[in-house]
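Sharing a structure below in structure tokens format, with a few things to ask.
Removed: one protein chain of the complex. Kept in place: all other protein chains.
Going by the order they are written in, the chains are A and B; count residues from 1 in each one.
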Amino acid sequence: MVVIVAMAWNIYNIFTNTPMVPDQHWAQKIFYIHVPIAWTGFLSYFIVMVAGMLYLINKEQKWDRLGLAAAEIGTLFVTLVLITGPIWAKPIWGTWWTWEPRLTTTLILFLIYVGYFMLRSFGGHPERTSRYAAVLGIIAFIDVPIIFYSVQLWEEQFQSHPQVDITQQNPDIVIPFLISLIIFSMLFSFMLRFRIHILKIIDLRNKLK
Amino acid sequence: MIWSLVRKDLLLESRTKEITISMLAFGLTMIMIYALAFSASPAMYRSFAPGLFWVIILFASALGLHRMFVLEKEFDAFSLSISAPVDRGIIFLAKWISGTILLIISETVIIPPFVMFMGLSLPNNWLIMIMIIIIGNLGIMAVGSLVSGLAMRAKMSEILLPILLFPLVSPLLIASVKATNGWFQGIPFMNWQFWVLLMITFVVVFALLGYTIFDHITEE
Partner (left out) sequence: MLAVANIKKSFYHNPVLNNLSFKVNDGDVIALTGKNGAGKSTLLRILARISQPDGGTVIYNDVDIFKAQASARRGILYLGNEPGLYPSLSAIENIEFASRIHGALPVAEDITTTLKNIGLSEQINDPIKIYSKGMLQRLKYALANLLPWSILFFDEPFSGLDIEGKNLALDCLNTWKMKDRTMIFVTHDVEWGLSFCNRLFLLEAGSLKIDQSADSIDVKTIMNGLQ
């Protein structure tokens, strides 16, 4: 409940209290949503990797549930990044899509996770797919830095998003941004715990059958 | 022990020739399809030849990898290797090496027609290009062997394998194309050597990762 209220306030705050950036106007506001979602999405995938490692080490179902929940939410968030990115890009650069490093990395990661869910569905019995998914989660995140580095050097003409150093920005921008980040993290944590809870119930139901 | 496994893979291939034939036949077909679909001026061919080359190799590798692991599933042959006192990491390394060797063999057949149909004129220092090709192959096969282990027992493994392989291998693809392009355009090595370094990093990371983690995906 708290989270919903906080999120509603967050959106409101973004609309009313943040300054208008001269050349970007309303489109720039997406920054307050797009970037926190991206960070939490990647955090989620990091959690998939850690959960995967823990699952392989001691095979406890809770790590598998954590991994799956984090994968689902991460993919959801990453999808939103891929949607808000173009929404931001169109007014500013005139095109829907640009092969900008961070967006491209996000796209590649999204595709890896499409494979992750296919593996979960088609990999065989769930007792095996848990193991395989854990391995894939580890491989995926280890690949991320390499992907990002290579994509960044790939096409020099595709500069990053307005590459702003957050700490040097006007506090009128930084503070709402941080608030948004915190609120999105809260949302993430809430969604994660909720999803894990549901997965736990599903597991219990499967056991009782 | 690795060599027993590699020997076995190569012996198997010399009997069936399934892997090399599927890779090179597919590669040649792809060259023709691209030539027909993108009939272009020689200058244009020159500009996208490096990229096209690696795309063809990647697709052919996916095919070859799939066959490599299908051969293990016939008659449940894989159970022999995994029930034996052989470290699973060693099995991974053997698949990695065998796969790379078979890919290189296929490439000797794919490359000449590729060069010919694209009307390319190649620089003289082809030793560097050979090195790039070998490193690229090692990279594809490292990730490929790992991912094949995952896809091997899955339904729709022919589709699952490329879907898992291609995104994971994308940095290698980028680096290989950049390096190949640098060589092809005659740009001094210094300017594009970091792409080769990136390729080598990729190979090392995934070879180590595969060796460490393969154990968890060999069992049913």
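One rule holds for everything that comes next: a residue touches a chain if its C-beta (ideal position, glycine included) is under 8 Å from a C-beta of that chain, and two chains touch if they have at least 3 such contacts.
Small disclaimer: the values here were computed from a predicted structure and weren't measured.
> Mind listing the subunit A residues that contact the chain we can't see here?
59, 125-127, 131, 206-207, 209
> Can you list, in ascending order, the subunit B residues touching the missing chain?
That gives, for subunit B, the contact residues 1, 4-5, 7-8, 11-12, 15-16, 71, 74-77, 79-88, 90, 219-220.
Convention: only the chains that are shown with their structure count from here on.
> What whole-Å value do you get for the distance between subunit A and subunit B if each is reduced to the mean of its CA atoms?
Chain centres of subunit A and subunit B, defined by C-alpha means, are spaced 31 Å apart.
> Which bits of subunit B are touching subunit A when the two form their complex?
Touch list, subunit B to subunit A: 146-147, 150-151, 153-156, 159-160, 163-164, 166-168, 170-171, 174-175, 178, 194-195, 198, 201-202, 205, 209, 213, 216-217, 220.
> Mind pulling up the subunit A residues that touch subunit B in the complex?
For subunit A paired with subunit B, touching residues are 56, 108-109, 111-112, 114-115, 118-119, 122-124, 128, 131-132, 134-136, 138-140, 142-143, 146-147, 149-151, 153-154.
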